[in-house]
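A single protein chain has been removed from this complex, and every other one stays in its place.
First chain written, first letter: the chains are A and B, and each begins at residue 1.
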Amino acid sequence: MPVSYRRTLGHGVATVTESVPKPALLSVDHLTVEFAGRAGFGGLGAKARPAFRAVDDVSFSIAPGETLGLVGESGSGKTTVGRALVSLIRPTKGRITVAGKDVSSLSRQDALALPRAVQMVFQDPYGSLNPRFSVERTLAEVLSFHKIVPPLETGAEVRRLMEIVGLPASLTGSLPRHLSGGQRQRVGLARALAVRPSVLVLDEPVAALDVSIQAQVLNLLRELRTTLGLTMLFIAHELGVVRYVSDRVAVMYRGAIMEIGTSSEIFSTPKHPYTRSLLAAMPRLVPEKRSRPPVLSTEVESEAGQGCRFRARCPLAAPICGTEPAATKLSPTHFASCHFAA
Amino acid sequence: MTTEAATHTLPAGVLARLTLELASWSFTLKLGLGLFTIIILMAVFAPWVAPFDPELQDFDVILMPPDLTYLFGTDNLGRDIFSRVIYGARLDLSAGFVMTYVPMVYGVLIGAYAGYRGGWVDTVVGSVTNMAIAFPFLVMIIVVVAVIGPGVNAIFISVFLLAWTMYARLARAEMMVERGKDYMLAARVLGYPTRIIVLRHGLPNTIASSVVFSTSDFILNILLLSGLSFIGLGIQPPTPEWGAMIADGKEFILQAWWICTMPGLAVVLTGTALSLVGDGLSRRLGTRHGSMG
Partner (left out) sequence: MTGYLLEVEDLTVAFASRDGTVLANDGVSLKLRPGETLGIVGESGSGKSVLCRAILGLAKGKVTARRIAFDGRNIDEMTPAERRRLRGSGIAMVFQSPKSSIDPVWSIGDQLVETVRLHKPVTRKQARIEAAALLDRVGIASSLRRLDDYPHQWSGGMLQRAVIALALAGNPRLILADEPTAALDVTIQDQILALLMSLQRETGMAMIMVSHDLGVIAETVDRVAVMYAGRIVETADVRDLFQAPQHPYTAGLFASMVAGSGQDKILTPIPGQPPDLQNLPGGCAFAPRCPRVRVECNRSVPRIDASVARANACLFPIGEPLAMALQP
């Protein structure tokens, strides 16, 4: 029986009801993250800073076993969304629900519920592991702290985790400085999986890796999607990479979702001008020296204006764009926030 | 799909690992540690190494220059300087150790915690640190001596109250760098409590500069002790202590230069050894952090 979910895209102007076949495992509702403004403190150090909304009323859900790709350039808010999901950043408004439980406001007793529900894989292979801990120690610590397996089985579980992520057992005692970037990312992945989370958030997991190693890790993620039935939020700035591992893709710009849909919808029939710009801006793998002008000729504005946040750079900008666009439903799974989306 | 083994794999046995570690030490570090070990061993085995009782006075042999019996000569009371230097090492080394490493323990903890928490905790700790730094040490010593009398305890109390600040600053600075690193964030995301994050994850990676500084601090503390003993606020006679010996010998510097020079050389030698250790350590710990790839 179809379950209805209210989803809002754009700036809370319209509410769209859609049918999804399974209840969502992860549900983000009206997430807003605002960094408070700060008054300067004279000569004592703190600089004055205006209030800044990194994430503005973002809502999406992920079904069990599904991978949602979150794409955006710098300043889009995608990293902030990821960090809010694991409680590294406190949401200003909104609610995050995992497996029916509201994790955005947890009591002290329940403090361990969130780490067991949502885990994160970080971007930087060189900073994401404790330089003094061997692979075994890093993984064993997680297992013993969360009491995942009885103490006697820790060693076996560590080896099992390493096997899942494709690390040879000979690396058990290795320190991070003995490992390559790709191997370190695998350790980070194993660490996140050790807790057996319901949802995995990956924050640009392959951006810092060589191309040939990226491909290894991406293939691993694809494989784990099927073998472990992972539910993932895959954050990246490269569309091609996102497409390779995601079922659905959401495109963010300046704190809001511009377009969301299945991979094929986004890549074959993008409806939002920003999505189209992103796709067009990717260098083509055709050996011909370019003579075409850039897709977008301006930079991101420092001040957000009224109405659509992409207005200042949009090739289709018109007077109507002075009002924030509602989400246009293009299909049961495809939505775009643009007046001209149809 | 598995990956190939890393090109740098660790040898299995603990002994093998230890040998590998020792081999990677620089000459500076080995020299410094070797020298320091000799000094410590001499202090520990003082009763066996020292030919005479350091407090034994023999008026037949006062102010004798160094010879085969009295290796460093004798002082104005006929005491063997060599034995006194050896026994003095016991005092100076143990006092130096206490004056350095006790404040280091809580200094590092305070600094690391403040650096990690930031916010008002950091501000409060910062103010307390600044007050301790601003307080003149000599005044503190004099106050404490006035209360409990001169001696090594007065020095210890003053040092414990004021000397932790450098360690707090060093640890705080390093922790502020470390806390932004992804592995610390990962520890938070994994649900580890602050206590574990700071102590088990952050601290080992933030004490490098404190450890290196402690080698300098050690010798500075010995000099402090010697200096205070020199002006009469520290060790009281007849206990042998290098500074006190230098003070005693200053009147005889023209006729019996060995009385102050020998303990002075002991101070210099210890300082050099510690300096070499500090230098070697800083390079060793530095490379660990900044290795290629």
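As a convention for this text, a contact is a pair of C-beta atoms (placed from the backbone, for glycine too) under 8 Å apart; a residue touches a chain by one contact, two chains touch by 3 or more.
These numbers come from a predicted model, not from an experiment.
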Which of A:Ala215, A:Ala312 or A:Leu330 touches the missing chain? It is A:Ala215
Residue-wise, where is chain A in contact with the chain that is not depicted? 73-74, 180-183, 210-216, 218-219, 237-241, 243-244, 267-268, 277-279, 281-297, 299-300
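The working rule: only the chains that are shown with their structure count from here on.
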Whole-Å distance, C-alpha centre of chain A to that of chain B, is 49
Contact footprint of chain B on chain A as seen in their complex: 86-88, 111-112, 114-116, 119-120, 122-124, 127-132, 142, 145-146, 166-168, 170-171, 173-175, 177-183, 186, 188, 191, 195, 216, 219-220, 223
Interface with chain A, chain B side, in the complex: residues 1-6, 8-10, 181-183, 185-192, 196, 201, 204-205, 288-289, 291, 293
